[in-house]
Structures are given as C-alpha cells and as structure tokens.
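Just one protein chain is left out here, and the rest sit where they should.
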C-alpha cells in the first residue's frame, strides 16, 4: 500500500525484445503511429503494433467500412496500407527514432508473401518484431492460415526460418479450437501470440434490405461487446501454451486490462477504445501501474487465475 | 401502404408442423412457458422452444449463474431441468391444451441419450417437435456434437430414425465452419436449423482474481452484443442449406427481428430480451406484422438479401 | 412460491430523488400497481436507463408505499444504481413487480424484531407498517452500519406513525449507538419473551451470524432476505440459485421465486459464505 513503485512492468517477448511495459496499441487502430504522435505521448507505450502491412500497397475496401453495433463496431477496411516497401524504406526511419518498440503487423495471402514481407522489413532498422496477422476477416484468404492449425504451424515455421526477429502470431477467434492453433504456432517457433483479432459479424441496413458493409456483407467485430469472448479465448490460449500471450479485445479501461491479466495475458493491446478516446492507452497504463502499486504486486502476471485442473 | 393485412405469417417448418407466425421464444429464456403464461398471452406466439431437457433431472450449476457484460449477459445455468420423464408426463399435458406450438429443446451427452429423450417425449401429446441442442457451452460434452459436422450428422441421422416429429437442430456458433455443420444435419434429415446458441465468454472478478462464473469460468454470451455475430452466422447458414433457418441472437425489437429476415431467417426466436421486457416477444410480433403490412410484403422472407455469388 | 399474476410491468413518473447521508439514495415514483400490492420483503425489477447497457433490470426491495407511490433505498454501487440515482423528477421509471416471496406476517403477532445491516434497511419501513397493520404491538428494528453517516435515518423506519416502533442502532466505529455489530443487540431485543418473529436483511456474514445466534432460541418465524444476481426476476432464467440445505447436501432454490425471503434454518450458510460477492467492482 506504499507509494513506492515496486512493480516490474517489463515484458520479455522473446528474441531479446523486451517491452518497457505491457500496454500496447492494437493493429489497425493506431495506424503507424503518426497521427497519434500528434495527439499523445506515444513514446510511453509498451509497443505499437502497426496497421496490417501487405506485400503491395492496398487501396482498401469500398465504403462504408465501419458500422456501429451495441457496444461494438464492425470494420471492413480491407487492409488499406502503403505496402511493405514503403514501410521499410520510409516509415521505419521514424520508428528508429522512437523509444517505443514498433512491431509491424504483416498480412499476406501465401507463405511466400509472408516471407517476402519479413525479408523486406528485416532490412530496416527500428522494427522490434513482427505480428503475423493470420486472422483478417476482411480480405479474401485473410483468415486461411488462422483457421487451420496445420497451415498456421507451417506458415510460422517457414517465416521463423526467414527472420531472427521476434515473431508474434495474431490468432483468429473464429475457430473451433483456438488452443490448437496457438499450440501449433508455438511449436513452430512463434515467440508470442496475440489473442484475439475481430469476430466475423454483420450489420443489416433494413431499409436497403442488405448488409451495411460491402462485398460479403461482413466485417470484424471489436470493442466492449467482445471483451467476454476475448477473455475466454485468452484463458484458453494461456492454458495451451507457455510463450507470452498478448490479450486483445474490448479493453477500454485499466480494469479491462487487468481482467485480461487475470485471464492469462502477459501484455495487452488497446484497440477500438483509442478511437473514442485517444488517451485511453496512456490512461490504462497509468491505471494499471497505480493498481499494481496499491495491490503490492511484483508483476502484473501475479494477478493470473490458476484454474483448477479439470477432470478429463 | 394499405391497412389491410396481406402478409402471410405462417412458417412451414417441416413434417406437417406449421408455425402460426415466425416469432418464437428461445430455449432457456422462457422456461416451459408456465411463468410467462402468468405475465403475457403466450398463445399468440409462433412457438415456444422449451428449456433444454435432459434424460435425467438436473440441479444445474452452482451460483453465480448469470453475469452481465456490455450489451450482453453470460449464463452458466447448467441445464437445470426436471428431466424428460417429467416433461412428457406432466408438462406436456399443459402443452396439449395450448394453441401455441411447443418444441422441446433436448440436450444429452450421447446419441443413445438423445434417442431416449425423443422416444420418451414421442409418447406425449402436445409436442410439435424437438430442437436438438448440440451447442450448450455450460455442461461437459454439451457442445461435442455441435463442434463437429460429422458427429452432428451422425447424431441427427440416428434421431431422425427414431421419431416422425419435426426436428430442429440448434447450431453452435463456436465453430470454424457453421455452414458445414448445417449442411451435415440437413443431409441427415433435420427439418430446420436454429442459429445460434450462445458464444463462450468469460467475465472476470478482478478483486477475487478469478472468473465470476464457476467451474471453467466460462458461460454463454447472449443479448444485443451478439446480434452482429448471429446475423453473420444466419447469413452463412442460409447460403449453405435449403431447410428453414430460425434466427436467434440479440433480438430485442421488431427491427432486430426484421434484420434476421434480411440475413436469411425464416423464423426467429427472442431470447435474453424477454428477461428485461417480458412483453418483448409480443411487441416484436406486432411490430413485424405492422412493418410487413406497411411495406406491402406478402411474406417476411421477401426481405431476404440475395448476396451476389462470390468469385471462388 | 410467488404468484406472478400479482406482478405487473408498469411505468411511472419519478417524483423525488433524495440524497441521504453516507451515499444512500431514496427514489420515489408513481407506481400505483406496485403500491397497491407490494408486501414487505417483496421486490421490483427496475429498469435502469433505456439503452442496452445495463441490459438487465435490477432488483430492489419495496422500501415504502405512500398512496400510489413507492420508494426504494439504495446506494451507487455500479452502472445501474448510478443511473437510478441520476434520475430526475418527471423521468419515467419502469418497474416489474411485486416479485418474490416476502416476509411472513402472521396475524396477532406480539413483538417482531428486524435486524437490518447497512442497505439491508430497505424492506423494513414497509415491514414496520404492515406488521402493525396486522396487529403486531411492537416492532424492534436493530440497525447497524459501518459508521453513523451510513445509518438509514431512524425516522424513516417509523414514518406515518411511530407508535410501537423502536429503532436500536449500532455502528462498527462507535460513532452512534452500540459500538459493534447489530447482531450483538439481538439477544437484548429478544428479552421479554414475546417475540414472535425475527426478520433479517443485510450482508451475508451478518445474516449468517444472526442465524447462528438464533439456532437454539428461535421464535416461531425466523426469516432472512437474500440476494443473488438475477437474469429475469420471475423464475424463468434459473440464474438466481441460492444454496439451501437438503439433508446433508446443498440444493438450489431460486432467489426470485422461492425467495428472496427464506427461513433462516433452511439456508446452507457455509455454501452461501463461499460464494463470491454479487457486486463485481
């Protein structure tokens, strides 16, 4: 209960990458940091996970691309991004000046494309690691790897052979057995997993008698509505792997973040909450630090729930 | 735009069962109708899907059994019910007096147990059909069949051989490919499918550093939060089968119900909404009827979205 | 088992929101059906806000009835109670009630003793009234709270007509009345020997202690009002299970239909104490 800070916020993520604190910002909700840099002190963050970056530049999907639901939002951005070359050549120069670790979220359609992206990015400084996005619901084949443990394992194994940098794998929750995918990517050399990406959802435009979002009519659901689903997924993944688990989904307050630690997270990402409140990530960092100090925690992972072993 | 009713609300469900209208009430949110009978005119409903009924009486799970989340609720009731014998012997006598069709939701752990339940219930009058619950997240083995298309198909095939009554299969959304399960049960003789049951979720009790709900800490998420997920699931199932699809998930208003019709439903079930507003199901019936009349619809399924065929 | 035919979903105007000391709030609304039918210990499911958050109604004891108006007493513990406390006169309150089984009030009772811990005060203004209406000559209300400011004002227990009602107070910190727990005062209240009923409402540890004190020397009627998180409030969701004794094991009873008022000796106190607190911070 003393005012002295005894909590150790650092998160070793693997391959020599150590996050200064566990509060990162989720891919696709923070761009490449350049807008937020003008709004808040991004250097205080634990990590920036960039927008999903693809081999070629992408224009993204036709509008509308976002739609609100009860306690959540759907997005179908379609991975609009400037492509891996631009990120390596231009953006990474800024990353190299920053104190905050930047982890580039990489999305692609084939194993070769993932390898290509990582190779290009490996040539640039200022990149702490990669988050392999095998779980994007908004492009064709975006989830192919994320829905199949065997394919995911093969992909990660190959990418592991191509880079020495830290590899985080972003898991899709749209599966029967997220634990199996997590185990497969751990076995193939992933340094950490992040859970979860968005859930496939639909909003209907009644007057038009069709979905609001274009193409297949679906988008990815995020926000407070999915927090209970994400917490269940994190707990399940936690029980399946030994590598760090980065909890993502519905985190808008310090309490939400702490709940992810109870469920089993080693670090967290703040996503949708940054839209309505650009300072949310920093407030969460301050909030969990204060909580840890009040509670006399040595590490935030001390909060972790240890479920009793289940009868088989 | 005339005041005259031209809309045909009836829903042929198969095996001679015709629902008088498409608005039913979801299993586990309406008991066996006896409480609501004291509160509203249940005879106006399209159908009552009863609480999940098991071979033996069940006491249910230890408390707490319900927990609220943003726009949703988690439940872990654990299928508390008086058992199939009591339902067949006692409750069915009331059902037989009612105008509203009663469809008994049946839950069990093995194929033999499902067959047993159906055989016992077949001896009673007043039961229009069965909803096979292969998707309960709150008991051991509750979802085993719902998560595996092959197992689901086999189960439904066997039950189909045991009863002449209408068979609805309640699908689990906690799967990679809900369409595959839907196709499997259609191929095995299901007359209709209902989509969806609850999503596996967790609420955390931060002060106690554990989940709120007992046992594995998880429960089933329902309510407005899941509407976008349910709509996406209904659209996906609709595209996969020809039998009627009963839309369930997050329906609290007539607009919500109409959205399920756009996504592909032939009928709907009102679940969690009945808790905060016992009249919700009747208000929804009145609301969609008025809407259909205003819009000059011959059938509610005229609202259905026909997605353009996707490039393979 | 409560009779749902007595319940009605009604909407009425808020007429008063009173901020009492210590964070207590008393909300009064025009709810004629509830006012005409509620019995002490029964509750209403109140709609808090009109969005999907909070999704479910919240259960509150009917604290007082005055003509066509009903009052509820609560404090801000979460989103629902904060929304209720923020209501202003003229706003519309939705109430489904009365619900549940209230306290057993027999005819011709002599003295009845109420044990009220903290917000467990809520059902007792109405009980004090209705017990006397049924002929009870004396109502002793033993009311404890953490500190003086958090005591429900004694005059609110006895409004209308104070005759025959005694309020005995205790505070954990000794800032008013007995310095200690409300249960300490029970023995005194029972002295005299004409006590026909003990009714208790408050935190589970207090209720368990009350039950323990009364284990041997219990009057005919000994009842506690319990809480459980509720999905519906009317017996359908099966969400509000409470642990009751059945022989040597535990059986579940529905707080909203068999309760919230239960015979003290029927409760499985050990199992109840093991439950997490309903309120999740």
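A few notes on this one:
All chains are identified by letter, namely A, B and C, in their written order; residue positions are counted from 1 within each chain.
To be clear about the criterion, contacts are C-beta pairs under 8 Å (C-beta built on N, C-alpha and C of every residue); 3 or more make two chains touch, one makes a residue touch a chain.
What you see is a predicted model; the values in this text were computed from it and never measured.
In the entire assembly, the chain absent from the figure touches the shown chains A, B, C.
Within the complete assembly, A:68 is the residue of A:18, A:41, A:68 or A:164 that touches the hidden chain. Note on the undisplayed chain: of the listed residues A:105, A:133, A:272 or A:289, the one touching it is A:272. Of the listed residues A:80, A:158, A:255 or A:301, the one in contact with the hidden chain in the full complex is A:80. With the whole complex as reference, residues 28-31, 35-36, 38-39, 51, 59-68, 70-73, 75, 77, 80, 203, 205-208, 210, 212, 223-225, 252, 272, 274-279 of subunit A touch the missing chain.
Mapped onto subunit B, the footprint of the missing chain covers residues 70-71, 255. Residue positions on subunit C in contact with the hidden chain: 49, 51-53, 79, in rising order.
In this text, only the chains that are shown with their structure count from here on.
The chain with its CA mean position farthest from that of subunit A is C.
Centre-to-centre separation of subunit A and subunit C, using mean CA positions: 47 Å.
Separation between the centroids of subunit B and subunit C, computed from CA atoms only, is 36 Å. Taking the mean of the C-alpha atoms as each chain's centre, subunit A and subunit B sit 34 Å apart. Shared interface positions of subunit B, i.e. residues touching 2 or more other chains, are given as 70-72, 203, 206, 210, 224-225. Within subunit C, the positions touching two or more other chains are listed as 52-53, 281.
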